[in-house]
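These notes concern the structure reproduced below.
One protein chain omitted, others in place.
Take a look at chain A:
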Amino acid sequence: MTATATRPPDAAPPATGGKRAAKRERQGAAWVFLSPWVLGAAVLTLLPMAVSLYLSFTDYDMFDAPRWIGFRNYTQMFTEDPRYWRSVITTLTYVVIAVPLQLLLALAVAIALKSVKRGKGFYRSAFYAPSLLGASMSIALVWRAIFNDGGSVDNLLSGMGIDIGGWINKPGWAILSVALLTIWQFGAPMVIFLAGLQQIPAELYEAAAVDGASWWRQFRSITIPMLSPVLFFNLVLQMIQAFQVFTPAFAVSAGKGGPADSTLVYTLYLYDRGFTASHMGYASAMAWALLLAIGVVTAVLFRTSRAWVFYANDNNEGAR
């Protein structure tokens, strides 16, 4: 990003008149190509962001004009609404369980697949499939059924002498079933890990082997540093996605976030406040708090990444 951003736009060598005209034409052309995006970014991204910030300071129900109430929504959220904190804690619990386990599984399977010769393509696709299917309502409903009281998971566990009962009826367990659905979709980060692993030069491992480095040592000193940019990319992306989980929590709790608000994830509560209870101002405040939280988490990740993300060659034009 810095490479692109700091390039002075007019740094090209002084051009003759003809070249300059051609350059102007290219400039104009660029804006034509960019026009749908510019319109979308202005009208459907920037403007809504500003409006939602404004609405977060108002009382608004979609019918009457918004009424300015200052920080009232925010103070209510942070100090008078136990369900809000409930949703924050539920979401954090889910993120902290689902994201690390999902990435760990993705990394382990990617490393295993790297050394597979026969059937690699098959495994790669088969493990990836749940990442596409898992986002659907259909699979969320399957989850609800197999984690229900008397469902497959309950049957299997009680057969092994572990008596939990239906996960989705038990506060504390219900959100775990949602987390498991996310972990089940480890295929997408796995594919990215695998592609990253294949770009690590084999000479590094050969040299390390000659020096007598153990498997673990090679893993720690070659694989992890060389893979760290990809690891970082996966971590940021999966984290941001996890903060916005909605469909499985909706399905598991029939849209209500139960039992005892234990699956009331942040976005489900936001939906409830904004679209069921018609408190659009309050929901906007929640949306802005989420935006800031994701911004802070991402910034912290970027900050700490300097310590552990290793870029082997910084010569190509950076995109991020």
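Note that in this section a contact is a pair of C-beta atoms (placed from the backbone, for glycine too) under 8 Å apart; a residue touches a chain by one contact, two chains touch by 3 or more; residues count from 1.
Here is the rule we go by: contacts and distances are computed from a predicted model.
Missing chain, UniProt protein name: "Carbohydrate ABC transporter permease", from among "Protein-export membrane protein SecF", "Peptide/nickel transport system substrate-binding protein", "GMC family oxidoreductase" or "Carbohydrate ABC transporter permease". Of the options A:A21, A:L44 or A:A277, the residue whose C-beta touches the omitted chain is A:L44.
For the chain missing from the display, the contacting residue among A:N73, A:Q102, A:N148 or A:T182 is A:N148, taking the whole complex into account. Of the listed positions A:M77, A:A174 or A:V230, the one in contact with the omitted chain in the full complex is A:V230. One of A:T75, A:S221 or A:T298 touches the chain omitted from the figure, and that residue is A:T298. Although one chain is not drawn, its touching partners on chain A can still be listed: residues 1, 4-7, 9, 12, 23, 25-27, 29-34, 36-37, 39-41, 43-45, 47-49, 51-52, 55, 62, 108-109, 111-113, 115-116, 119, 123-133, 135-139, 141-146, 148, 150-152, 155-156, 159, 184, 188, 191-192, 194-196, 199, 205-206, 209, 212, 214-216, 218, 230, 233-234, 236-237, 240, 243-244, 246-247, 250-251, 254-255, 267, 270-271, 274-275, 280, 283-284, 286-288, 290-291, 294, 298, 316-320.
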